[in-house]
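One structure is given below, encoded as structure tokens.
Every protein chain except one is present and positioned as in the full complex.
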Amino acid sequence: MNETTNQPDEKKERIPAMQSLLDNPFLLLFIGVAMPTVFYLMWGIMEIVTIPVAP
Amino acid sequence: MTSFMPPADRIWWKVPVGRQEIIWIAIALVWCLILFFMMPYWHIYGKQNLSNEAYQTTPAKFGAKVQAMIDQYKVGEEAGIPIVKPPAGSDVYLLGRLWQWYPILDLEKDKTYRLHLSSMDWQHGFSLQPININIQVVPGYEMVITVTPDQAGEYGIVCNEYCGIGHHTMVGKLYVKE
Partner (left out) sequence: MAQFRTCPDTGLYFHKSAESLIKANAVVGAVFLLVAGILALLVTLTRWQAIHLLPADQFYMALTAHGIDALIFWIIFFEMAVLYVASSVLLRCRLATPYWGWVQFALMMVGSVMTNVAIFQGGSSVMMTSYVPMQAAPHFYLGLILFAVGALIGCFVFFGTLVVAKDEKTYEGSVPLVTFGAITAAIIAVFTIASGAIILVPTFLWSIGYISHIDAEMYRIIWWGLGHSSQQINVAAHVSIWYLIAGLVFGARPMSEKVSRAAFLLYIFFLQLASAHHILVDPGVSSEWKVFNTSYAMYLAVLASMIHGLTVPGSIEVAQRAKGLTNGMFEWLRKAPWDNPVFSGMFISLITFGFIGGITGVVMGTEQINLIIHNTIYVPAHFHATVVTGTTLAFMAITYFLIPVLFRRQMILPGLAKIQPYLFGGGMSILILFMLGAGTMGVSRRHWDMDFTGAALGFDYPGIAYTMMGIGAFGGVIGVLGGAAFLLVTVGSLLFGKKLEPSAGLLQSFGVPLAASCYSSTKPEILPMAPPLEHHDTTSFEAPGTFVLALLLLVSFVVYYFINWKYLASVWPLS
């Protein structure tokens, strides 16, 4: 099946980086879990544990 | 047809986006930035911001502070709950417990107080009515809010965090006098 010759540009052209990111569910999974873990959970818990003790 | 089929173009990322979408995205982005910057703006120019002053505490420790204030400034009693009139500008303490707000505070209009809130047991919700100011009250934490009551009147403090079967009876009172 050598029909690739019919559509040379389409198949040869490299997939843009953003599209490969969007096509990679596991990379997205990693980012999607890391973001809220860092910004919401870890930062939030740090704030709580550094609250001073009442005088 | 195609929302549930693979995209028609193998390299769909490079398919040009219509003008309509671009304009809408631009408008929406501007609006989102306004939404965002309103919050810091209000911190600088607005008058209603929560301070983030808070301390770790214990029910015993906080209860002692409340009691000390009552001993010093008690002016009366209503339904068995002391009414306290602390001096303007001072630190005032209010505790939530199953199922009351304690004590009753008597404040002066247009004077500024440092209001300390904490819970003796479960979580409660400080809901000052009818002015409608709502703050979460969490055991183990003492939150300090600098407040300037600018309307005189008799206010109810409803508990608006579910705190068990007596939740609906947990109503306190706060006076603001000229």
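Descriptive notes on the structure:
Lettered A and B in written order, each chain numbered from 1.
Methods note: a residue touches a chain if its C-beta (ideal position, glycine included) is under 8 Å from a C-beta of that chain, and two chains touch if they have at least 3 such contacts.
Fair warning: this is a prediction, and the values are worked out from it, not measured in the lab.
Contacts of the undrawn chain with the visible chains, over the full complex, involve A, B.
Screening B:Cys32, B:Ala64 or B:Ala88 for touch with the missing chain picks out B:Cys32.
Residues of chain B in contact with the chain left out of this view: 1-10, 12-13, 15-21, 24-25, 27-29, 31-33, 35-36, 38-40, 42-43, 46-52, 54, 78-81, 100, 104, 117, 121-123, 125, 127, 129-136, 138-143, 145-151, 156, 158-165, 167-173. Listed by residue number, the positions of chain A touching the unshown chain are 18-19, 21-23, 25-26, 28-29, 31-33, 35-37, 39-41, 43-45, 47-48, 51.
What we mean here is this: only the chains that are shown with their structure count from here on.
Separating the CA-averaged centres of chain A and chain B is a span of 35 Å. Touching chain A in their complex are the following residues of chain B: 10-14, 54-57, 61-62, 141-142. If you check the complex, the residues on chain A that touch chain B are 10-11, 13, 15-16, 18-19, 22, 51-55.
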